[in-house]
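Read the structure below first, then the notes.
And then chain A:
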Amino acid sequence: MSRIVYFIIAYAFWLLLTLSVDWQHLVTGAVVCGLTTMIFGKISISRARKLFQPQRYFWMVLYVLVLLWECLKANFDVAYRVLHPAMPIRPGIVKARSSLKTDVARTCLANSITMTPGTLTVDMNGEGDLYIHWINVKDDDAQHATQMIVKRFERILKRVFE
Partner candidate 1 sequence: MRGMTPIVKTVTRGMAGMIFLYGIYIVLHGHLTPGGGFAGGVMVAAAFVLVFLAKGSPEAVSEAKKERSSMAESLGILTFWVLAMIGLIGGTFFYNFLTKGKPFRLLSAGFIPLNNIAIGIEVAGALFAIFITLAVLKAGGKK
Partner candidate 2 sequence: MIIVLCPLIVLMILGGVVALEATSLLSSVVLLGIVGFGLSAAFLILQAPDLAIVQIVVETLSLIIFIAVILKTTSKDTSTRGRGRTPHYVMAAAFALIFVLAASWALASIPPFGMPSLRMAEAYLSPNSLLQPTGAANLVAAVILDFRGYDTLGEATVLFTAVMGVLAVLRKTGRKP
Partner candidate 3 sequence: MNLIPLFVAIPLAMAFVMPLFGRLSRLLPDLLGNAATLALAALSCAMINLPMMVYKVGGWEPVNGVPIGIYLVVDGLAVLMLLIINVIGFAVSVYSIEYMRKYTDKARFYTLFLLMMAGMNGVVISGDMFNLYVFLEVAAIASYALVAFGTEAEELEAAFKYQVMGTAASGFILVGIAVLYSLTGTLNMADAGKVILEQGRSQGALFAGALFLMGFGLKAAIMPFHAWLPDAHPSAPAPISAMLSGVLIKAIGIYALCRIFFNVIGLNLTTSYILMAMGALSMIAGVFLAIGQWDMKRLFAYHSISQMGYVVMAIGIGTPLAVLGGLFHLVNHATFKSLLFLNSGAVVYSTGNRDLQKMGGLNQRMPVTGATSLIASMSIAGIPPFNGFWSKLIIILAAVQAGYYGLAALAVVGSIMTLASFLKVQRYGFFGKLRPVWKKVREAPVFMCVSMVLLALLCVGMGLLLLPGVKDGLLDRAADAVTGGTDYSGLVLGK
């Protein structure tokens, strides 16, 4: 099952690369994507069933919007801090805890945090503890940091991936 899904994704990628419907490209693409699936299919997709649940795509779109909005807000925040003559920053690394279970969701969360200006995921361990570099540490406590940085993404991510 997951192999087939992977093959389809790979084939879509191939079509995107070649941008042509010449039969030679199509046939070669099938062979090459088959090879890719054989080698990498095993490690790449674990729970293929989730890809066929349409509500997840809806949440995905929503998530992108939320992420953009957060990025925008954070942009202004960082710009303000940099331009302010007193430079009101308090950089530091805080620990936060994510309640997400799957690796994909956690990675997505960590990357979203990194993408948002002002925060940057430095490390993540297997239990879902995130170490985040924060330009303006408002609270040293892990609980509160989680609340401020992680929660805003987490709720939607849970619906997308879990």
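Quick note on selection: all candidates are chains of the complex that A comes from, given by their letters.
Here is the rule we go by: a contact is a pair of C-beta atoms (placed from the backbone, for glycine too) under 8 Å apart; a residue touches a chain by one contact, two chains touch by 3 or more; residues count from 1.
Not measured: the values here are computed from a predicted model.
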*Mark the candidate that touches any copy of chain A in this complex, from 1, 2 or 3.*
1
*Which part of chain A faces candidate 1 closely enough to touch in the complex?*
6, 10, 13-14, 17-18, 22, 24-25, 28, 32-33, 35-37, 39-41, 43-44, 103-104, 106-107, 110-111, 121, 123-126
